[in-house]
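One protein chain is absent from this view; the other protein chains keep their places.
The chains carry the letters A and B, assigned in the order they are written, with residues numbered from 1 in each.
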Amino acid sequence: MSNANNVFGQAYSLTVLTPIIDGHETELAEYLDGLPSGDESPLAGVHGTHFARWVVIDDVIYQGPDQGPREHLQHPRLLFTSNFDGELEPYLEALRTGLGASADTIWGHCVGYPGRDEPAFSRYLRHHQIDSSLFFAAYGDRTVEDVKRSLAVRAQLIDFALRAQGLAAPDLKAAFLQEFAA
Amino acid sequence: MTGLDLDRIQGFVVRGYRLPLAGFIFLRIDDASRAAAWISQVTNDVLTAAPWSQKPASGVNIAFSYAGLAALQLPSATLASFPEEFRLGMAARASLLGDDGESAPENWEAPLGTQDVHVLVMISAADRQALNAHDRRIRDGIQRVGGLAVVADQIGNALPNNVEHFGYTDGFAQPEIEGAGLPSQPGDGAPLRDGKWRPIRAGEFILGYPDEENVEPEAPTPDALSANGSFLVYRKLHQDVARFRAQLTAAAELYPAGEELLAAKIVGRWRDGTPLDLSPEQPDPAIVADDHRNNAFSYASDGDGLRCPVGAHVRRANPRDSLPFEGKLVNRHRLIRRGIPYGEPLPDGAEDDKQDRGVIFLCLQASIARQFEFVQGQWLNRGNAFTLGEDQDVLVGPQDGPGPHKMTIPGNPPFFLGPLQRAVTVRGGEYLFVPGINGLEFLAAAAAS
Partner (left out) sequence: MANVEGKATAITVLTPIKREGPLVLWAVFWAGRHIKETLKKLEQLSFIHYARWAVIERFPDEGDGEELGHEYLLFESNFNGTWDQYIDAFSEVVPLRMKAIWGTSYGFPGPLPVEPFKEYIRRNEYVANHYWSAYPGFTTTEIISAEHVEAALGEFQAHAAELEPEAFKRAYESLLITIQHDL
């Protein structure tokens, strides 16, 4: 089940909410807290991911008597959200292969997790998916590659513009062609 | 509209005294009940915002750090009701403020940024004689009562013609505070759609009065302590004048319109104070001399920054109407500035003499986090709010970390100023609470018991 509201441009908002095996929430939280950020994170291997997070949700939060009686989640939940490029199916495959063993370490703490074999893995995540009602992406038609490449080009042009200031026309042209050789 | 309780608010919160000398005395409280007695005494001396018939030769104001309030042994519920950033202190907020490298708290002048700074006594004076006399009186009073130690002091001195050390005339723009009863200048308040201005709600600067949201700002409890009070940021900023001049001169060699215009583009005003938006091609002494003109400008017809660059210092510090949503993103981030230079000027053309000179930056607001920290952290040290990428303010930006360290001067064609080096270094600072007279009485009573 995939829903048009998950999409903005070519960006997709994935929300997965899985029940954590009772008693596993502390170990799972500690494992996630301890994961390195940046290039060392398991998410760095998942192609097409702009931003993603895991959040352990111990329980819902009571707002007071207006809400009626207090209520609790029967099991704590693991929330996984991702903002990524393209369609859901290829991304689930990217998660499966890109996260590698970390997928098992993390979702292994969740009820019913079948492991990384297909089609069980992607079926599990899709079964636990929550569709977005409203999704906004500021640059929804840009892939991760687009973003990184254009940031690099911008940095390169700024650097050049600073260095080349005041150059006479022939020197400017030569310097530009050298810097931005096609 | 609420009238302000002027004789209970400390004077410099509401008006700039325009006295050319300042003496800052930092104290440590060693004995709460003696300190209480001293506070009682000095309260009578404190200069309030009550209108004066004749400007005094000197006046005193007093403020407390969180460590100081704790040393007065206020109840823990009272202490806990102070805002988080104030409780943590400026040194702990270094990463938010961009105070790293040479500006990092570990490089600050002791005891600034430590738990030993409890009280700031600020003497404002018309001349050396008055300053020395008042200073003597304060120190004698402290010695007589005991329980307090002087841990640091600092003198601030205005330079001739109200310039600061980089050569810019300062002090034109201040927020107009609703209910202060002071003459208003166009441009001081919040911009209205029709090109006029309205005063800023008093609660943006003074606790216990409605703010721009029409409610009283979050304030420490009880009201007796916080009403009529404000929060003060004290920040000693060393200015590397030789380096600033060298960078400007070197860059100006490639800037067709010359060094003085380039200097103006960095700040948004010519050195004499003429706003670029009113006079983009040359300074205009007639505008400067007229208080109804020297701050009366908006950026509404200068969206591209061709007259006043988007990254110019005054435009970053107060974007006026250049952010969308009709001032809603600006009106809650205004600052009252009361700073004063320190140190002797470096003569024109002189080599770097390695002397300590700069500005004692002071600003007042109801919320240090929403006002000072936001302006410093988001508008001066970052470019994102203005679509300026990584660019930082040329005057005070740290120019650390990755990034091209430049400023774009919009134009046809644009000019790029850079790579920039840091011109200002933080030598130390404190977050302080400026109680109203009622607050001082409260503190004296609470600490005495």
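As a working rule, a residue touches a chain if its C-beta (ideal position, glycine included) is under 8 Å from a C-beta of that chain, and two chains touch if they have at least 3 such contacts.
Given the structure is predicted, the values throughout are model-derived calculations rather than measurements.
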Hidden-chain contact residue, picked from the options B:408, B:425 or B:438: B:408
Residue, one of B:7, B:127, B:140 or B:218, that touches the chain absent here: B:218
Sites on chain A contacted by the missing partner chain, in the whole complex: 5, 11, 13, 15, 17-19, 29, 32-33, 35, 37-38, 41, 43-44, 49-57, 60-61, 63-64, 66-69, 71, 73-75, 77, 79, 81, 83, 111-112, 127-139, 142, 144, 146-151, 153-154, 157-158, 161, 169-170, 172-173, 176-177, 180, 182
Positions on chain B contacted by the hidden chain, ascending: 96, 213-215, 218, 304-305, 310, 324-325, 328-329, 332, 369-370, 374, 377-378, 382-385, 387, 389-390, 402, 408, 410-414, 416
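Everything that follows uses one rule, which is that only the chains that are shown with their structure count from here on.
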Distance from chain B to chain A - Cα centre to Cα centre, in angstrom: 41
Residues on chain A engaged by chain B in the complex (per definition of touch): 154-155, 158-159, 161-162, 165-166
Of chain B, residues touching chain A in the complex: 253-254, 389, 404, 406, 415-416, 418-419
